[in-house]
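Okay, here's the structure, questions in a sec.
Of the protein chains in this complex, one is absent; all others appear in place.
This part shows chain A:
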Amino acid sequence: MADVTIQGFQKFYGSVEVIPPLDLEIRTGEFVVLVGPSGSGKSTLLRMIAGLEKIDAGTVSIDGEDITGRDPGDRDMAMVFQSYALYPHMTVAENMTFALRMRGTGDAVIRERLTEALRMLSLEGYENRKPAQLSGGQRQRVAMGRAIVRQPRVFLFDEPLSNLDAKLRARTRLELRELHDRLGATSIFVTHDQIEAMTMADRIVLLDHGRIQQIGSPREIYEEPRNRFVASFIGSPEINLLEGSLHVDGDTIIFNGLTLPGRKAEMPTGGEYTLGIRPEAFDVSAEPLAGTAPLAIRAVEYTGSDVFVFGTIDAGPLTVKLPAEGHSLRDGIGAGTIIHVRPRAEGWHLFDRSGQRVVKT
């Protein structure tokens, strides 16, 4: 059991409020990812939970037990740092067992947990090496091992994958998630990488300027962004955001000359809005059909599995992802050609001037 409850967390640097009052509830065994751009306060929030950063107001508790005033070492939390922070003068085994030795755990227990962690992380045979004699991936695993042997109630991860190359990062992502499922401990993971957030999280907490923008499952965050910031932060390539005016005439919805299918229940009748459409939420054809708009192609990006088309319609610039393999349009398009696009009925969002979503898909 390790429910983590944060109430009224607040942090100032001088007179600047970096974390406005913030509440967050993390349930036992959950893998929660704090994600946001640089300066969003995600690392600060994690360090406040860990006890490494002073809390100016608010409390943090585990299973109802207030641990706000406790030393970082007395919170039963283990942290994996971005730089791994391995002790350079200690061997792998000494690094991994340091915390246990500090709290006077018996030798037999230490040996047992070390052996188990080394096996789990495929580090057998490396226990007598110093960190300098290891590769980046191995160091990362030692840092993980150092957290695992403690069997803490809560794991804290501060961008632990960002120093790995892309291939290794993808593999470690999966291993980390599997490890979490096996250990069943509560995990709080900080990253600025939306792919990491989407692929690993049970729930994502999206932060900007210290404020929670949205909490939800990866699917909720992607498909039902609560505001413009969430919509544009999650998704690659970015969601298309078009500024313009909306006209609703009976069942016909026109946005800057673009016809939007699918009448929504809470539809406003008109006004200035931002239209958000994900690149994959378009029907595409070579010939004009009912409700399509001509897209003048500026560039085409081929990534192997996907083809992204960058161009302009009358309503503004658009990025469109072409449908799956085998679509007739995948060949024969290029800069200067024209295709016809139509937003899908369930694929668009409307945000008001303050950035809040007004129409649900």
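Everything that follows uses one rule, which is that contacts are C-beta pairs under 8 Å (C-beta built on N, C-alpha and C of every residue); 3 or more make two chains touch, one makes a residue touch a chain; residues count from 1.
Assume contacts and distances are computed from a predicted model.
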Listed names "ABC transporter permease", "Spore gernimation protein KB", "Glutathione-dependent formaldehyde dehydrogenase" or "Anti-sigma regulatory factor", matching UniProt entry of the absent chain: "ABC transporter permease"
Among A:M102, A:A166 or A:A290, single out the residue that touches the unshown chain. A:M102
Which of A:V60, A:M79, A:L176 or A:A201 contacts the chain that the document leaves out: A:M79
Contact with the hidden chain (one of A:L22, A:A50, A:L161 or A:L350): A:A50
Interface with the undisplayed chain - residues on chain A: 47, 50-52, 54, 71-74, 77-79, 81-83, 85-89, 98-99, 102-103, 146
